[in-house]
Structures are given as structure tokens and as C-alpha cells.
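Note that one protein chain of the assembly has been removed; the remaining protein chains are unaltered in position.
Moving on to chain A:
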Amino acid sequence: HCGATGGEGGLVGGGGYMKWLEVNSSYSSSAMSEAVVPDATVSPAAGGPYGEKAGGPGVDFSYVGIDAILEQMRRKAMKQGFELNIMVVGQSGLGKSTLMNTLFKSKVSRKSVLATAQEKIPKTIEIKSVSHDIEEKGVRMKLTVIDTPGFGDQINNENCWQPIMKFINDQYEAYLQEEININRKKRIPDSRVHCCIYFIPPTGHCLRPLDVEFMRRLSKVVNIVPVIAKADTLTLEERDFFKKKIREELRANGIDVYPQKEFDEDAEDRMINEKIREMIPFAVVGSDQEYQVNGRRLLGRKTKWGTIEVENIAHCEFAYLRDLLIRTHMQNIKDITSSIHYEMYRVRRLNENNTVVAHANGVPEHHLAAHEM
């Protein structure tokens, strides 16, 4: 078994072996298509990234170097950098901005950037997005935080999800436009919302109708990660009860939040994701202030009765959220956005175009249904 060691700039090909079988063959008339499986040649090849052999008398020089492609990909990724677009949705006062700052350990939220002396609750829902270039250990990322002030703050909150859905669909539209251009950019800028964090107020009872409505609609177009905001107002028992209630309600309403069951790729995925599904929604506490606790400086909230350590999993589940969003599932979140949500939008859009144009041309419906293109 050989693992990829990213640190020292090379892949150790120890224990690599070659085995192959002929899968299929032929394009033209002279076809030979027997499947032949040869004996595997095992070679204890070892060496640095550019094929320097480990030497020694018994070494079999049959290391080809295919696994060097992993290093090549890594290099390319480091050079290109990554993009991530997160949307935060929830009533005002639930600590959305603080949580973003805590997640990315810097002032990334809108409030920190757009200096507003007095934060007024807007009369209508606004969508405000702020972008940052952050870098860690050579990995560059363009992070965009999309805030939705005014959500759920009105007296009448009917259709408050509409502007948000429109924004999300607009991003898909922009990407689609770029994609169907004749002269396309080398890298299409990705402004699609990869993840929408929905803040549930810590009532302790159950989801409100607004929560259910919103999540029901939006889980169809974007990855939703629900969190219990300001979880330091709930005791552990209250928290567990609340979480169970929420999960039941989500299930009862057919709401699929991230990680969605139907997109589990294999058994390993399913195992990991099941564990996550049993823990959501994460009960989080955010803070961008550091305090001295037991000789260490930790992010936390200081109260008269103690200091809540944000990154301590005994206190709150912030660390799980951070791990899910950033350290383990970020690529997966982006993949589901691009290969499932975006594709669904694209199918819908192209089909609706077809019908519009077809009717204009007088083509009967059944002709369209018969063809994929």
C-alpha cells in the first residue's frame, strides 16, 4: 500500500505494481478484441518524484511513474487556487457574521467589511456578498460570503425565500451563459452558491413554519447545512431533544439537507455520511474573541458563569461544522453543486427554452420528447 505524501514534494512509489487488462479495442476495420489478462509483474519500485531509483542489486526497474500524476494535479491545484461561495441565511441576531468570522479565523463577514455605524434591519431582503482572498500553507482560496439581511425579519415573511432562490438561480444562469459561449474563458469564474448555512433559532422546541418552508424549497437547488445558532442557551439535554425533533421534522417534510443520502457514492462514503447525518444540525457557538483558558488562548465567549470554548467539542459542535465544511467535505460540496444542482438547473433551462422556441416554430410536443438534444 502506498500513500501520497504531499509534504516533501514527491510521491513515494514504494510497493507499486503494475497490472493491466485489455478493456476494449478498435476504431477501424482491423479489429482485435480479445481480452487478455497477463500475469501481474510485481516490482518493489521505490524512488523520488522524478524516477530516481532506490538502487541496490535486486531492484526491478519497472516503475513507470503513473502515480506522479497525483503530484502534478496537486501542483496545478495549488497554482490555480480554489473558490468557495457560502451563503448564510437566518434572522438577524443569530450570530451569522460572527460564525463566518470564526470559521475562517478572520474578518470575512459583511459587517466587518462594510462599515455601517448602525445596523438597521432592512425593509426587504437584501443579498450582499463579499469576497476575500485567503491563503494557508500555499493554498490560495477565494472565499465569497453571501449574506441575506432582512430574511425572516418582516412581520409578513411570505415568499421571503424568493429573492434568495432568484439569486442562486442567477448564479447558475451566469455560469450557464459563460459555458455556452462560443469563445469561452479558460476558467469559467464560479459564483455558484456551494453551500447555504441555515441558522435555526435555539427555541428548543421544533422548527418554525418559516424554517420548514425555506429549507424545503431551497434544498432542491442548493446544499443546505442547518445549524442551531447561539447554542450556548441550550443545555445538553435540551440540545439533544431539539436536534432529534428537527431531524424528525426534516424527514417528515422530505427535506434533504447536506449530506444528501442519494448522493453517497460508495459504502465508505455512506458510512461517514451516516455518522454526520446522525449529528446534524450542529449546535454552534461563534466567537472571534480570544480568552485565556487553562494557560492557552482560545476562541470563546466569556460569561459570568464560565467561558464557552468554541472549538471544544464538549461545549459546542463548531469544530464538527468546521471539519465538515472545510477540512473534509469542501470538495464534495462543490462537486454536488456543479454536477447535480447546476446540471438540474441546466436541464430545466434548456428544456424550457426548447418548448418556448418549439411552440414558436409550431413543432408538436411529441417530437421534443423523443430526442435528448
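The rule we apply is simple: a residue touches a chain if its C-beta (ideal position, glycine included) is under 8 Å from a C-beta of that chain, and two chains touch if they have at least 3 such contacts; residues count from 1.
Everything that follows uses one rule, which is that contacts and distances are computed from a predicted model.
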Missing subunit (named according to UniProt) among the choices "Aldehyde dehydrogenase", "Cytochrome c oxidase subunit", "Septin" or "Guanine nucleotide-binding protein G(I)/G(S)/G(T) subunit beta-3-like": "Septin"
Residue touching the undisplayed chain, where the options are A:V130, A:M215 or A:V257: A:V130
In chain A, positions touching the absent partner: 1-4, 6, 9, 11, 13, 15-32, 34, 36, 38, 41, 49-51, 57, 59, 61-70, 72-79, 82, 84, 103-108, 110, 113-114, 124-139, 141-144, 162-164, 166-167, 170, 176-177, 180-184, 186, 265, 299, 322-323, 326-332, 335, 339, 343, 346-347, 349-351, 353-354, 357-358, 361, 363, 367, 371-373
